[in-house]
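First up is the structure itself, then whatever we jot down about it.
The other protein chains are all here in position, but one chain of the complex has been omitted.
== chain A ==
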Amino acid sequence: MQIHPSDLGLIARVTNLGKRYGTGPGAVAALDDVSLGLRRGEFTAIMGPSGSGKSTLMHIMAGLDSPTSGRVWLGDTDITDLPDGELTVLRRRRIGFVFQSFNLVPTLDVRANVLLPFELDGRRPSKDEQAWIDELLDTLGLAPRVKHRPHELSGGQQQRVAIARALATRPDLVFADEPTGNLDSRTGREVLSLLASASSRTGQSIAMVTHDPVAASHADRILFLADGRIVRDTARSTPEEISSYMLAMEAAA
């Protein structure tokens, strides 16, 4: 009998994942035999030093990049060898993104940016979805800004628009790669607590890369990467616990 990832309550899974850049002696192993399952409805934080493979892991799990070895599932779909067209549709319907910067299409206003995933899918949001979008814009404090274009917004506001867009389609999984890396720490934490509360309130599955122990302390689970491997996998922790582990890691390096 075949076991599906969803039978295990997993929303995404990778097995024996490897990613090498380049060939020969100059090759870099960005990921080395990583196996991991993300649980449905959980907020997972991914931490680790710069260059440890966090972004690479996310890109591969989100179908933006392909692994050198190993397999990748989103829900019950094996996406390892999906052709580009199918991957594109899958990203459109089942995945949300928040990047560190340049999240928004500069020519579109806030509302059009949030509605973009629906547009790309060639449909209008249903009544129910529209209500959810209005609620999102409201809770993220964007309601008075819907007609503004990205360059008229502050960095924090731009990231909130990106969050609204990522949550609007209620995707299976939202990936956020250092979503507050360009913000000052207070604005960053505000934005992150919005993301975390969206996750806990609606059961949205989120995977987020962050360097901030306070941000990570909102997460249900924290993964640490070093040199392309998972070196620690813990449940919810306090900022102090996270910081002390980070310091210990640095000391060991």
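Simple rule for what comes next: contacts are C-beta pairs under 8 Å (C-beta built on N, C-alpha and C of every residue); 3 or more make two chains touch, one makes a residue touch a chain; residues count from 1.
Throughout what follows, contacts and distances are computed from a predicted model.
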item	value
Complex member absent from the view - protein name from UniProt, among "ABC3 transporter permease C-terminal domain-containing protein", "Cytochrome c domain-containing protein", "2-oxoglutarate synthase subunit alpha" or "Ferredoxin-NADP reductase"	"ABC3 transporter permease C-terminal domain-containing protein"
Among A:Arg92, A:Arg111 or A:Arg170, residue touching the chain not depicted	A:Arg92
Residue, one of A:Asp78, A:Asp121, A:Asp134 or A:Glu240, that touches the chain absent here	A:Asp121
Touch list for chain A against the chain that is not drawn	55, 58-59, 62, 64-65, 84-85, 88-89, 91-93, 97, 99-108, 116-117, 119-122, 149-151, 155, 158, 165, 177-178, 181
